[in-house]
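See structure below.
Every protein chain of the complex appears in place save one, which is left out.
Let's turn to chain A:
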């Protein structure tokens, strides 16, 4: 797409299992720490998986008055907290901006699972009299985060949620990017959040046999590209970006992290949960992203992979990278930060975009931890940034996320 309206990133926010602000998250990533531990949100004794990557030390009372907090599911609270950080970081509200030209597109794969679960449990425990809370539906529906972010800040531009399972927040970033490119808005708050560490979330993913069951070693469970990987580790939290039209950002003297130069989307058209083992949909999405960005594959320095630590998915994505990047594949830094954060599902694209932008800012690539026994089925000549961060001037970063349903997404950032 040739476009005169360029889009830059002017604000970052995150609340993650590694830290509850973007800088704290980055410190956790750079140090190669795991966010996994035994589940505290409910008693997991009878579950196949009894650990997850929870957000720690979070108290809603520090961010919301009690009445407002009660009306939001945890995924919405995480979204509002991360978006507030990104908005503050961008200095947007201190500038004289037209709020009619500021929108919010947010990603969530599931929405308010805890709220849904609680209300249904309560009805089941009763005598059949319906006593559903009037806040049940607004708490549960997946668009409540994007709605609440705009209400809090008075942003009256385009506003909706994207849902494509674990690709949701890359899709929101791409949709926000396109809204600015098309001239429908000048600034977009985007990213995504998830809070599915509940009985039904863990039980449901266990039933799919998608999650690691390494209960004796939670911190070592998320191990993308390692021979002994046995599934993903559930995470939660939110990642937020403020995207802004370049001239708009320059005119108000905003700090610019990088330019968002491309977004690619594709579908496997293969199976509702299994990845296409040939990786053809993943090849297509990275090609689409590079074409949209108008760059050569050899210009990419770092790929933050989808890399969830599942036996099938990790290998298919790497084969696709080899196919798209050819000889350059071995010169790339590749890492799966899900080895540390766990899998934030619909929030993954948000926190992983933040990881890419921080890597560019600090000249350091966060590692893939727990990579101890390389999988012989995966080309280990590639640099998976094993276990410790590596210094590198990251000029161009790509972030991949794929979702159940066969949704593939890829975004590309470049230093200005």
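Note that in this section a residue touches a chain if its C-beta (ideal position, glycine included) is under 8 Å from a C-beta of that chain, and two chains touch if they have at least 3 such contacts; residues count from 1.
Simple rule for what comes next: contacts and distances are computed from a predicted model.
Looking only at the UniProt record of the hidden chain, which name from "ABC transporter substrate-binding protein", "Acyl carrier protein", "Sulfate transport system permease protein CysT" or "Quinol oxidase subunit 3" is the right one?
"Acyl carrier protein"
Where the complex has a chain not shown, which of A:42, A:63 or A:135 is the residue touching it?
The missing chain is touched by A:135.
So that we can see where the missing chain sits, which residues of chain A does it touch?
On the chain A side, contact with the omitted chain comes from 65-68, 70, 131, 133-135, 138.
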